[in-house]
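A single protein chain has been omitted from the complex, and every remaining protein chain is retained in its original position.
Then we have chain A:
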Amino acid sequence: LGSDTGGSTRNPAAHCGLVGLKPSYGLVSRHGLIPLVNSMDVPGILTRCVDDAAIVLGVLAGHDPKDSTTIQDPVKPFVLPSLTDVSKLCIGIPKEYLTPELSSEVRSLWSKAANLFESEGAKVIEVSLPHTSYSIVCYHVLCTSEVASNMARFDGLEYGHRCDIDVSTEAMYAATRREGFNDVVRGRILSGNFFLLKENYENYFVKAQKVRRLIANDFVTVFNSGVDVLLTPTTLSEAVPYTEFIKEDNRTRSAQDDIFTQAANMAGLPAVSVPMALSNQGLPIGLQFIGRAFCDQELLTIAKWFEKQVQFPVIQLQELMDDCSSVFENEKLASVSLKQ
């Protein structure tokens, strides 16, 4: 289990060759989930195959009186059907997601996947989510605002790290929070508090909420026009090596990493990353399906069909152990050799 606020379950799933499911907001209780952005967080599910994700979802989903944002309906565990005929499906390809930053490998796999659906009889059409370009900025404003609020409780008084200063309560708070938060968190808190100031609230927070509504409406419009699921990349590329990764600051990396995933959190929609193939470097690449609100079962059903079609070379654990011990003997970094 993980949590998914802007893609934090789907993103690592794509990079590691796993299924990463973000359920519909309100389907799975957040009671017990340490909050980042209460209006976007969901518990995320990471599994080796789509059937497993469905099993876990069936257990976790349903109304929880302790979480007032869960829907009232109870949910029974379910088994995914094995789809054989996709001719009645309509797959939407959002044109705004074709960005220049997208790696050629991911673009090519995305195209391949679309063709796969079409060749098996599904209707595959290009759709538009016109407010996509505003999404990441809007996400940033709302995310930092809620973070600033949710982090206010970490003052060292009741639990957690507390510094030694005892000159005054204010001094203790300031030192504790300085020590206890790293600069990424402190940066988000400062941004968020800025957006929530009385003089800024209308122009930033409220504006962002309005844009959020437009983004959510984009999806509603597309789904109302007969599209069943959207097919998009999950990430811009395969996993970037650490030395490359640290060349950009966290803010930039977050914006890049979340670009395809955060809209589903903004709109509260279910989304799942399914591993498709290995890159030329031997690293996993996954693609994302986004479904209608509370149609998680339908979403997973289509994902399961896709998984069967692409036959991603899932790591077999015993072989991994064997290969690892030989690596330590030979002292070389591996891309692990895999069995089909």
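Please note the rule applied: contacts are C-beta pairs under 8 Å (C-beta built on N, C-alpha and C of every residue); 3 or more make two chains touch, one makes a residue touch a chain; residues count from 1.
By definition in this document, contacts and distances are computed from a predicted model.
The complex appears with one chain absent; UniProt names that chain "Glutamyl-tRNA(Gln) amidotransferase subunit B, mitochondrial" among the candidates "Tax1-binding protein 3", "Glutamyl-tRNA(Gln) amidotransferase subunit B, mitochondrial", "CIB1 protein" or "Fibronectin type III and SPRY domain containing 2". Only one of the listed residues, A:H15, A:R30, A:R188 or A:K304, touches the absent chain: A:R30.
Interface residues of chain A facing the missing partner chain: 30-35, 37-39, 65-69, 145-146, 148-153, 155, 157-159, 166, 169-170, 173, 193, 196-198, 201, 205.
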